[in-house]
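Every protein chain of the complex appears in place save one, which is left out.
Up next is chain A:
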Amino acid sequence: MPQVTYTDHTGASRTVAANVGDSVMETAVRNGVPGIVAECGGSLSCATCHVYVDQDALDSLPPMEEMEDEMLWGAAEDRQDNSRLSCQLKVTDGCDLHVTTPTTQV
């Protein structure tokens, strides 16, 4: 089963089994992973599911569209080169993604 590992800003990690087709955000929220708020439920309206993606996985992810790019400029914690909104990252077959959540989302 694909899985996503979420590491919070203190370094604590949690690995969650994920369903193919769900987003990295949905996987986090349904399992109650702290550090992902996702107020808008994944409709790209709130930027409270900001994550930093492991550098080596960045290239394998679908490129971000303009809306995501714009939303990221307003995230609560400043964006970095490896910032993504986790609602836009779909879990794929064989996925073993590692992301880090920021100090705050709101």
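Everything below uses one rule, namely that a residue touches a chain if its C-beta (ideal position, glycine included) is under 8 Å from a C-beta of that chain, and two chains touch if they have at least 3 such contacts; residues count from 1.
Methods note: contacts and distances are computed from a predicted model.
Trainee: Would you kindly match the missing chain to its UniProt protein name, picking from "Protein-arginine kinase activator protein", "Catechol 2,3-dioxygenase", "Dihydroorotate dehydrogenase B (NAD(+)), electron transfer subunit" or "FAD-dependent oxidoreductase"?
Mentor: "FAD-dependent oxidoreductase"
Trainee: Name every residue on chain A in touch with the hidden partner chain.
Mentor: Listed in rising order, the touching residues are 22, 26, 29-32, 34, 37, 39-47, 67, 70-71, 73-75, 106.
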